[in-house]
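A protein chain is absent from this complex, but the other protein chains hold their places.
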Amino acid sequence: MEKSELQFAAASESHYGRCNPNSILGGTFSILALGFLFYVIPAFIEIPAYMQHPLLSPRFLPQLAGWLVLALSLLLMIDGLIKPPKRSETDEFRRGVPIMRQVLMVAAGIVYVLFFEELGAIGSGVLASVLLFLASGLRTIWVYALAIIFPAVVTLLFIYVLNVPLPPGTLWESLSLI
Amino acid sequence: MLKFVKSRVRNKFLYALTAVSLSCGGLVQADEWPEDNIRLVVPYSAGGTTDLLSRKVADLLQKELTTVVVENRPGAGSTVATGQLARGGRGSDHMLLMASPGHTIGASLYPNLRYDPVADFAFVRNVINIPNVMVVPGDSPYNTVAEFVEAARKQEMSFSSPGIGSSVHMSGELFKNLTQTQLVHVPFRGSGEALPALLSGDVDVAFENMPTVYPHIQSGKLKALAVTTPSASEFLPDVPTMQDAGKGYGLETYETSAWFGLIAHKSFPEEGMVKLQAALDKVMAGEEFTKFLPQFGAEAGTVVGDDFRQFVQGEVQKWSDVAEKANLKR
Partner (left out) sequence: MENFSEVLALFLSVDNFLAIAAGVLVGVVVGAIPGLTATMAVALALPFTFSMEPVTAILLLVGIYKGGMYGGSITAILIRTPGSPASACTLLDGYPMAQQGKAKKALKTALYSSVVADMISNVALIFFASYLAKIALNFGPPEYFWLICFSLTIIVSVSGSSVVKGLIAAGLGIIVSTIGLDAVYGTQRLTFDNYNLMDRVSFIPLLIGLFAIPEVIEFYTSKVAPHIRTAVSGASLTWKEFKGLLKTIVRGSVIGVIIGAIPGTGATSAAFISYSEAKRTSPRKANFGKGEVEGVAAAESGNNGVAGATLIPLLSLGIPGDVITAIILGAFMIHGLTPGPVLFQENLTLVYALFCGIMVSSFVLVFVGNAAIRYFSLIADIPKTILLPIVLMFCIYGAYAVNNSTFDIGLMLAFGVLGFVFNRTGIAAAPFLIGFILGPMFEDNLRRTMLISKGDLSIFFRGPITWVFILLTVASLIFAIRRYWVARKEDALA
């Protein structure tokens, strides 16, 4: 007993404290699992009017998976509290990243999700690529030419060779540009 | 730079306005209907039966009219693509959709559809019908529909289908309703998974599409008890129709088939409709089409225009009742 405590004390410098990622993760997941089991399942999975056997219930598998996640998250949390995991060096690499870089990435994602139909495959592809190039601080002009050529060529390839109808862009259509 | 772009856009916008005002005058004399490629939407994934049939029809149709581009838009049965067609909008005067039983069954199965499966569409014509066949495993003790129904009234039996809401599934539910038997539905994902269970006798019966089971009927691994169409099929001339074989068991009105037909947005131009129907008549009389049908155990569609609309109306009603009794109605 004493020995293990000593070991623990010696090792604790390279370990996280009580507030370590595993306990937080386990805690978060157990709360989510509880919410899923006791709110989401009753509210969003109907029970059919007639059912031959309880094993056939539409709620059976989601419940099974939900309890599994709950039990394992608790295990993970307790495990994390008793035996905190070691710190990894890669964390250092993730500090001090310019905020602009991340904002531009999110902006590119938003362009794709919200304006894909409006701007069309080419338009959104060009805009998002330019945003991402800016995020990496690229200064060469020919690189930005790539951001225009690639989406255009790939879109035309999809549409005419592979017969996949990517959207041309409702914005341009309403402006009668195409 | 930005200013330049802005002015370019404004210029284009002005051009566009002029173009619109010019074309308004042109609207009256739009007598050349295929002004553009026809888009044929297939509401299922590429490679399925509906897709195959549509591509063949498109291929033949474009020899008569103009280029026909096939687009696959799968999702939520066939209801996603159908809903898009119902909304109309740009290009809907050149857009067709290959409707199938999913069109009528989906109307009962999927909640809050934002369209009416009959009123929101124009009905071109029914192109192809594929009969369903009531089949039992080769070593099954039942040889006629009557024997089967008698047995099914005494004990619980099961029937397989390639998925809930498919025409194969609903044919079974209809059979169950009319004969007052307790058949248990065992859903699979696709005929490829459903067939082995039937061949090995894990399920007692199925109401499968003709092309899926035809080779197995020939090889004796399955027994055909009845075809579901009102007249006997030329592929299985010895097999009675369900209406004949099920006399006295409530099956006198039983009729189902996998039908495929072209529908369009309700505002589809009258002139296009006439031209399309004429072109389809030509296609369906052609040798290539009649040679193609037997490969799918299929028959040429019969109903056109308003008759087709009435047929679909009837189907919607029929499946809505069946779905209600099977607790599937949303």
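As written, the chain order gives the labels A and B, with residue 1 at the start of each chain.
Just so we're on the same page, contacts are C-beta pairs under 8 Å (C-beta built on N, C-alpha and C of every residue); 3 or more make two chains touch, one makes a residue touch a chain.
Since the model is a prediction, treat every value here as computed from it, not as a measurement.
In the complete complex, the residue from B:Leu195, B:Leu225, B:Ala279 or B:Val312 that touches the missing chain is B:Leu195.
Taking the complete complex into account, B:Pro211 is the one of B:Pro101, B:Pro131, B:Pro211 or B:Gly301 that touches the chain left out. Seen from chain A, the chain kept out of the figure touches residues 21, 25, 29, 36, 40, 44-48, 51-53, 55-56, 58, 60-62, 64-66, 68-69, 72-73, 75-76, 79, 93-94, 96-97, 101-102, 104-105, 108-109, 112-113, 116-117, 121, 124-125, 128-129, 132-133, 135-136, 138, 143, 146-147, 150-151, 154-155, 158, 162-167. With the whole complex as reference, residues 45-49, 51-52, 55-56, 59, 70-77, 79-80, 83, 109-112, 156, 158, 163-165, 184-193, 195-197, 199-200, 202-203, 211, 214-216, 218-219, 292, 294-296, 327-328, 330 of chain B touch the missing chain.
Note that in this section only the chains that are shown with their structure count from here on.
The centroid of the Cα atoms in chain A and the matching centroid in chain B are 39 Å apart. Contact residues of chain A toward chain B in the complex are 48-50, 52, 163, 165, 173, 175-177. The residues of chain B lying in touch with chain A in their complex are 9, 12-13, 15-16, 19-20, 69-71, 90, 184, 327.
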